[in-house]
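Have a look at this one.
All protein chains but one are shown at their positions in the complex.
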Amino acid sequence: MAAVLMLRGSARLLYKHRKVHAASIAMVCSRAMASKTPVGFIGLGNMGNPMAKNLVKHGYPVVAYDVFPEACKEFQDSGAQVMDSPADVAERADRIITMLPSSPNAVEVYTGANGILKKVKKGSLLIDSSTIDPAVSKELAKAVEKMGAVFMDAPVSGGVGAARAGNLTFMVGGVEQEFDAARELLTCMGSNVIYCGEVGTGQAAKICNNMLLAISMIGTAEAMNLGIRLGLDPKLLAKILNMSSGRCWSSDTYNPVPGVMEGVPSANNYQGGFGTTLMAKDLGLAQITATNTKTPVPLGSLAHQIYRMMCAKGYALKDFSAVFQFLREEENL
Amino acid sequence: MAAVLMLRGSARLLYKHRKVHAASIAMVCSRAMASKTPVGFIGLGNMGNPMAKNLVKHGYPVVAYDVFPEACKEFQDSGAQVMDSPADVAERADRIITMLPSSPNAVEVYTGANGILKKVKKGSLLIDSSTIDPAVSKELAKAVEKMGAVFMDAPVSGGVGAARAGNLTFMVGGVEQEFDAARELLTCMGSNVIYCGEVGTGQAAKICNNMLLAISMIGTAEAMNLGIRLGLDPKLLAKILNMSSGRCWSSDTYNPVPGVMEGVPSANNYQGGFGTTLMAKDLGLAQITATNTKTPVPLGSLAHQIYRMMCAKGYALKDFSAVFQFLREEENL
Amino acid sequence: MAAVLMLRGSARLLYKHRKVHAASIAMVCSRAMASKTPVGFIGLGNMGNPMAKNLVKHGYPVVAYDVFPEACKEFQDSGAQVMDSPADVAERADRIITMLPSSPNAVEVYTGANGILKKVKKGSLLIDSSTIDPAVSKELAKAVEKMGAVFMDAPVSGGVGAARAGNLTFMVGGVEQEFDAARELLTCMGSNVIYCGEVGTGQAAKICNNMLLAISMIGTAEAMNLGIRLGLDPKLLAKILNMSSGRCWSSDTYNPVPGVMEGVPSANNYQGGFGTTLMAKDLGLAQITATNTKTPVPLGSLAHQIYRMMCAKGYALKDFSAVFQFLREEENL
Partner (left out) sequence: MAAVLMLRGSARLLYKHRKVHAASIAMVCSRAMASKTPVGFIGLGNMGNPMAKNLVKHGYPVVAYDVFPEACKEFQDSGAQVMDSPADVAERADRIITMLPSSPNAVEVYTGANGILKKVKKGSLLIDSSTIDPAVSKELAKAVEKMGAVFMDAPVSGGVGAARAGNLTFMVGGVEQEFDAARELLTCMGSNVIYCGEVGTGQAAKICNNMLLAISMIGTAEAMNLGIRLGLDPKLLAKILNMSSGRCWSSDTYNPVPGVMEGVPSANNYQGGFGTTLMAKDLGLAQITATNTKTPVPLGSLAHQIYRMMCAKGYALKDFSAVFQFLREEENL
C-alpha cells in the first residue's frame, strides 16, 4: 500500500504542474489515504446494481442514487445508503462511479440541475463506466476538471453475469497518474482493468472491440451458413476455421451455430448473453464516432444496419449471435 | 502400409456396391499397390511448379503438362518428363494432380478436346487442387466417374512460400474411401490434409474460410484505424483486442497495421503474402456460390466489393492486409 | 411490307459478307417472305402462355412445347398445336421464341438431347426472351450460329399483366440486320422493342436497369422511412423528392409507402407487381455478371443481399416495393 501511496504522491507532483490548486491536491491526498471512506454509485440498473454490491462486499461504504425509486429501494433494503440526487452523492463521497444507459443520461447526471458537479468536492475522482460517445466523455472530463476534480471513462466488457461474479473487464481512459486510484475500486468489480490512454480512450477501445466483434460474428454466421448449405458438417467446418486463418473469438469461443458448442447462447435458443439491442447501440456509437472523425468503416456500418434490422424483426432481446438464425432462415414460397 | 491397404481394400468393397465395374477395381488396386508409379501433374504455375517439385523430391516420377511451353521447359530442365497434352498425361499416369487458375481452365483440362478424360485409365485418381466453384467440381466429378475413375477436390491454403516449403494445407472433398490414397500424395506437398466430406466440400471449406478471413481482416483494419483516430496507441489497441472478444487471426497473427507486428506483410509495405487480386477472386467464388444457393452473405458480399475496388485503385498485387492502408488515407483538401 | 423486305434484302447482302452460306440465305429469305408461317414457342409458363396466345391472336400459327404436360394441355385446348420436344418445334418452325426460367433450362432447351439445335433449319431465327446471364446468351448464340441459324436475346420488362395486355418491353441483342425480323414478332407481344447491340446486350440492358431499379427502390424506402420517423408527412415528402434531385421511378411512379399513391402494390398490401424473389434472381444475375467482369457494384451487391434476406423472411412473393415494410417494422422490446 505504501508503494501505491508513494506512486500517487509523485503523481500528485506531476499533476501539480498542470495547475491544480493546492487545496485540490490536499483533498486528493486525503481521498487516497482513507481508502474505505464512502464510495458513491449512481445508476443501479441490471449492471450497476451487482457492481455496487460488489463494492459493498469489499468493505466499501456505498452511497447510491438511481432515478427509479424501486431500484433505490431494492438497494437500500440490502443495507446501503441511498441519496436523493447525484449532487447529494457528490456531497458525501469523493469517489463516485456512474453506470448509465446513454450519453444524455450521463450528461444529466454530471451537469444537470441536481447533478454531481453542483456539489462535487475538489479532488474527487469520478469514474464513468457507461458506454457512451468518447466525445461526450471528453466534454464531461472538461466540465469536471473545471471543478478541480478528476474524470475517467471506464466502460466495461462482460454482461450481467460478469457483473455479479465481479469479473468484468474495465477499459480505462484518463490521466495516467490517477489510474491506480481507479484500479483500487475497479478491481472490486472486475478481474481485468486496462489502462488505455487519455480520457475517451476507454470508450474508444470498447467501441472498436465491439465493432470488430460484431463484424466477425456476422462473418462467422455467414461462413458457417454458406458452408452448411454447401454440404459441410457444422462441427467439422468450425474445426477447420479454428485451425485456419478464419479463426476468431466468434468461431472458437462463442460459435453462433446450434450444436457446435455447449454453454453458449446458441446452445440455448440464443437466450442470455449480449442482447442484439445492446450490440446495435454500441455499433451506433461506433458509427457516430466514425462519422464525426471522418473514418471509413464500411463493414462496421453494415454490421450496424444488420443488427438494426434484426431489432426490427423481433431479435432485440436475443443474444447477438442469433444473426446466424436471422440469416439462415429458408425461403419458403 | 498394410493397414492402409486393408482399409483401401474394404473401401473397394463398399465402392463395389456403388456399381463400379470389376475391371475398374482391379486398376485401382494396382494403383494403390505400386505407389511409386508415375504421378501426373498439370498446371506448372507459381504454385504448381514447387508442388510438383516436392513430389519429385519424395521420389515420385512426375509426368507433367502446362499450357505455356516455358513453364514446361523450366520443369523439364529440372529432370522431369513433360507431355504434350493432359490426355497424354492421363495415358501415362493413373494418379494426376491438377493446379489451375480458374474454373474454365479446369473444365478444359478435364473435358477438352485433348483433356484428361480422353485417355484416362479406369480407376485413376484425379485430384484437383485448383480453387474453383464447388458446383464445377461436382460436374467434373460426375464426368470423371462416368469414365470409371475417381475425382477429388483438394484446394490449398498457403501461398507460394508454403508451396515451396511443402507445408500447404489441403482441404479435401470426395469419396472417403479414397482419402488415404489422396493423402499419400498430398502429404508430400502439405503438412495438413483435412478430409471435409463429399466432392465439392474441399472447395466449400476453403471458400468459407477465406470469406471469413477477408471479413475479419477488413474489420480489423476498420477497428484499428478508428481506434488510432480516437487516440489509441496501435500496439496497445491490438493487445486489448487480442485479449477480448474482437480477437481474430487478422488481429493476433497477421495484424494489418505497420509497426504492430514483425514478419508480416504490413511490416514490409504489404509485399509478399496473399495478393489482393487473389482474395478478390476467392470472394468472387464465394459470391457466385452464395448466389446460386440463395444464401445471404451481406458482409462477404461487401468485402468482395471492397477488394474489387482496391484492385481498381492500384492494390491488386499488394497483400490483402493493405486494406488498412486503403481505408486510412487522409482526406486532403 | 415491301420496305421491310427491301431492308431485309440489303441486310442479307451485308450478312453474306460475314460468310453465311448461300443456302442459309435462301432459307432466311423464304422465312422472311412468308411471315405467317408457323412460329415456335417454347416455355408456356406464367409469362410464356399469354405471350404465345398474343402471337395466335395476331394470326400466327403457333407450334409450342413445355416440359410440363399440364401447361401443354391448357395451351392445346385453346386451339394451338403442341409438340413433343424443342427439337420437334424446330423441325416445324423456322422462327422460335423461348421463354424459360433460368440459364440451365435455356441451355437444355437449345443444346440438350432433344434440343432445338438437333433439328434446327438453316437460317432459322431463334429469339430467347428468358432473363439469363448474358455470357450464356453469347454461348447459345455461338452454338446456334454453327448450325447456320440466327440467335437473338430479347428479355422482357413488364410482368404477367403486361404479357396478357401485349405491352411488354423487349430489349434485343443480336445482329442488327435481323432486328426487323425479330421486331415483327415481338411487337405482337410488346409495345416497346429496343435494339441494344450485339448478342447479350439485351440481357445486359435488362440486368443493369433492374439493378438500378432495386437500388433506387430500397433507397426510396429508406429515405421515406427516415423522413416519416423525423416527422414528415409521407405524401409531402414524396412530393418534395419528386421535385428535387432524389426523384426516381420508385418515388414518382411506384412509391413503396402505403397511402402515397393509388394503383400500385403498396396500396394493395404489396400484392401483384414484381415479386421479391424475381428481383432477387435478377440481382443474382447482375452479381454474377459483375463478378465475372470484375466490375465493382457495391450498392447492387448490397441490394441483392437485402432482397435475399427478405426472401428468407417471408417476403418472397410480395412485390419488391415491400422493402419499405421490411425496413420500417418497429423494434418492440
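First chain written, first letter: the chains are A, B and C, and each begins at residue 1.
Keep this in mind: a residue touches a chain if its C-beta (ideal position, glycine included) is under 8 Å from a C-beta of that chain, and two chains touch if they have at least 3 such contacts.
This one's a predicted model, so the numbers in the text were calculated from it and none came from an experiment.
Considering the full assembly, C:213 is the residue among C:213, C:280 or C:322 that touches the omitted chain.
Touch with the chain omitted from the figure is made, among C:174, C:200, C:256 or C:275, by C:200. Contact between subunit A and the absent chain runs through residues 280, 284, 287-288, 291-292, 294-298, 301-302, 304-306, 308-309, 311-312. Across the interface with the omitted chain, subunit B contributes residues 277, 302, 309, 311-314, 316-317, 326-333. Annotation for subunit C: contacts to the undisplayed chain at residues 134, 157, 169, 171, 192, 194, 196-198, 200-201, 204-205, 207-213, 215-216, 218-220, 222-227, 229-233, 236-237, 240-241, 243-251, 253-254, 286, 289-290, 293-300, 302-303, 306, 327, 331.
Note that only the chains that are shown with their structure count from here on.
The distance from the centre of subunit A to the centre of subunit C, with each centre set as the mean of the Cα atoms, comes to 54 Å.
Work out the mean CA point of subunit B and of subunit C, and you get 38 Å between them. Here the spacing of subunit A and subunit B, counted between their Cα centres, is 43 Å. Across the assembly, subunit B contributes 294-298, 302, 306 as residues in contact with two or more other chains.
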